[in-house]
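This report refers to the structure that appears directly beneath it.
Every protein chain of the complex appears in place save one, which is left out.
The letters A and B name the chains in turn, as written, and every chain counts its residues from 1.
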Amino acid sequence: MDEPAQRARWSRRSMLAGAAAGLVSPLVVNGSAAPFSVEASAQARGKLRQVTIYAEPVEGGLVGYGLGPGQATIPGPLLEIYEGDTLEIELVNNTDQRLSIHPHGVDYDTASDGSPLNASFNEPGETRTYTWRTRTARKAGGFWIPGSAGFWHYHDHAMGDHGTTGIARGLYGGLIVRKVGDPLPDKQFTVVFNEMSINNKMAPDTPMFEANHGQRVEFVCIGHGNQLHTFHLHAHRWADTRTGLLGSGDDVHTRAIDNKDLNPGDSFGFQVVAGDGVGPGVWMYHCHVQFHADGGMVGLFLVRNSDGSMPAGAQEAIDRFHAHQHETAQQQSSSTHAGHR
Amino acid sequence: MDEPAQRARWSRRSMLAGAAAGLVSPLVVNGSAAPFSVEASAQARGKLRQVTIYAEPVEGGLVGYGLGPGQATIPGPLLEIYEGDTLEIELVNNTDQRLSIHPHGVDYDTASDGSPLNASFNEPGETRTYTWRTRTARKAGGFWIPGSAGFWHYHDHAMGDHGTTGIARGLYGGLIVRKVGDPLPDKQFTVVFNEMSINNKMAPDTPMFEANHGQRVEFVCIGHGNQLHTFHLHAHRWADTRTGLLGSGDDVHTRAIDNKDLNPGDSFGFQVVAGDGVGPGVWMYHCHVQFHADGGMVGLFLVRNSDGSMPAGAQEAIDRFHAHQHETAQQQSSSTHAGHR
Partner (left out) sequence: MDEPAQRARWSRRSMLAGAAAGLVSPLVVNGSAAPFSVEASAQARGKLRQVTIYAEPVEGGLVGYGLGPGQATIPGPLLEIYEGDTLEIELVNNTDQRLSIHPHGVDYDTASDGSPLNASFNEPGETRTYTWRTRTARKAGGFWIPGSAGFWHYHDHAMGDHGTTGIARGLYGGLIVRKVGDPLPDKQFTVVFNEMSINNKMAPDTPMFEANHGQRVEFVCIGHGNQLHTFHLHAHRWADTRTGLLGSGDDVHTRAIDNKDLNPGDSFGFQVVAGDGVGPGVWMYHCHVQFHADGGMVGLFLVRNSDGSMPAGAQEAIDRFHAHQHETAQQQSSSTHAGHR
């Protein structure tokens, strides 16, 4: 792989160093804090960034992407760049099946398409480089063509001709392309509604996201599989825009939402202030398709007190979720489902 | 329940009085005119409003919310407030099952969450107060966080852990939070695509909404259950914005629509002028999923002449709908469905 000296190389080490220097925004991988991030300063734009990703087996017959050998998670690492950056991904296939990495929202040539159609994949054991480019909006013929900014995602497109097997097993993750000036969050959570699971987990094993009251949190929501899904978060709402925020108080015609369709291949992101106007506590996020919620597509968003302590009643709610909710939901779902068919 | 003298209490009586005084906008409950409404004047903002809602059995094994004992309807009453208002709901459970009321779009603390997770529900026979707060947009860190305005909804979240049974039986309704200055409609209709029904009815028993040619009508559309739905209204279209209207004639990039996804937990509202540019007559509204329309997810929007008289051909169309359409649809659906499987 070509690697000129001026290229900034992403690595676990440099990320940690950056974080320590206060130059990076903290990112979250699979619900737990992780040091993978980028500089937010304007002069960092337009850089070539590089990362090595390892596709590896994960316990339970699953497969995940990770930033180092033995570090695969489901979802994979949340990748974050700025409009203008180029991201070069060295993908190492440590499985015994053909696979790839296919992004949404960014520019790539056919060799980086990640599809068998374009012979763009890694054979078992093979290492291959995929290049993703981004750019800002530009004028063309009196109108503007949008830039690359968005809450996107990446996934396998070659284990199965369209990645069906790879996605089902966990080969997916979030990809954020920011505009310079976008507000940076204190916390980030990736929520993937994949078939009948959240991040390939079902309640009560779904991720519990945590933040302190008043922290700015960012949800990156991704849909996969074959089912209809709608993402609902209790007690928080956001604008149905690129960022979940508004440009001015005069945006009277923009819809605010707290429930949004999240179907296969869809993705969106938004920022909210944890517990804003509603206080700390344990809040549900879930698929609003009733049988999906009953079947386990429910997770918790724990908003702690602003000093990080547990709010009154929160532990009891968490205990209820772990002790009783899932079992009841399972039983109800199977009996209701039987009656429905 | 704490009830200071200065609180404006919502009641059937005060609503009627208000309507007579011309201070209120007429609202519609379940397709028929109802006197439940609020003052539209700016000085009414920021008030604490109170309402008592009764959850009660409804004929046919259903359950509904109502504004008084024996008044339960499906959907429940259309609740309407302004950004800045607080709504305190005293919910009386006149059924023999656990249930609650859970809103979308507004602010509430965990005690008003309406979920078993937060032990927020009414036991059979119990009365419990739920408090919903609202607010306007505000600036935070260079961006704006949206206010509470929207076409929202409320539903049970405790008959079944996620309200699956309660919703299936009819425990749902519309909730409008307006911005000051929003245009008020002459008529309002609530349309809930709940599983394979409209408002738990199937054609030809679905609601026939009525307005005179030229009246401004507002549709509040809500999705529930487990199925994919798309709401289509014949001969009328609206902007895909918070209100269905545009801020200026220069909104050239806003999409106009006449068909919109309406999946579980989704809601939207819009205003159109009845028969605008197309004249009076009987217009269909229906789910555009073909087997759903064939199976009975079809209703009528009768636009009368501007003087309230019946337009030519309208009665014949209504008669066709009642006499033939449903039977044919049922037969076709079952035979087509068989062929499809």
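Following the convention adopted for this analysis, a residue touches a chain if its C-beta (ideal position, glycine included) is under 8 Å from a C-beta of that chain, and two chains touch if they have at least 3 such contacts.
Here the structure is a predicted model, which is why all the values come from computation and not from measurement.
**Student:** Pick out which of A:Gln50, A:Thr73, A:Asn122 or A:Ser148 touches the chain that's been left out of the picture.
**Tutor:** Looking across A:Gln50, A:Thr73, A:Asn122 or A:Ser148, the contact with the absent chain belongs to A:Ser148.
**Student:** In the full complex, which of A:Gly68, A:Gly214, A:Gly249 or A:Pro264 touches the chain missing from this view?
**Tutor:** Final answer for the missing-chain contact: A:Pro264.
**Student:** Give me the subunit B residues in contact with the hidden chain, please.
**Tutor:** 181, 183, 216, 228, 230, 232, 234-235, 237-239, 243, 245-249, 251-261, 272-273, 276-279, 281-284, 286, 288-294, 298, 300, 313, 316-317, 320-321, 325, 328-329, 332, 336, 340
**Student:** Going by the touch rule given at the top, which residues of subunit A touch the chain that is not shown?
**Tutor:** Those residues of subunit A that touch the unshown chain are 104-105, 107-110, 113, 115-119, 133, 135-150, 160-165, 167-168, 179, 223-228, 239, 241-243, 245-247, 251, 254, 261, 263-268.
Assume only the chains that are shown with their structure count from here on.
**Student:** Provide the C-alpha centroid distance between subunit A and subunit B, rounded to the nearest whole angstrom.
**Tutor:** Here subunit A and subunit B have centroids separated by 33 Å.
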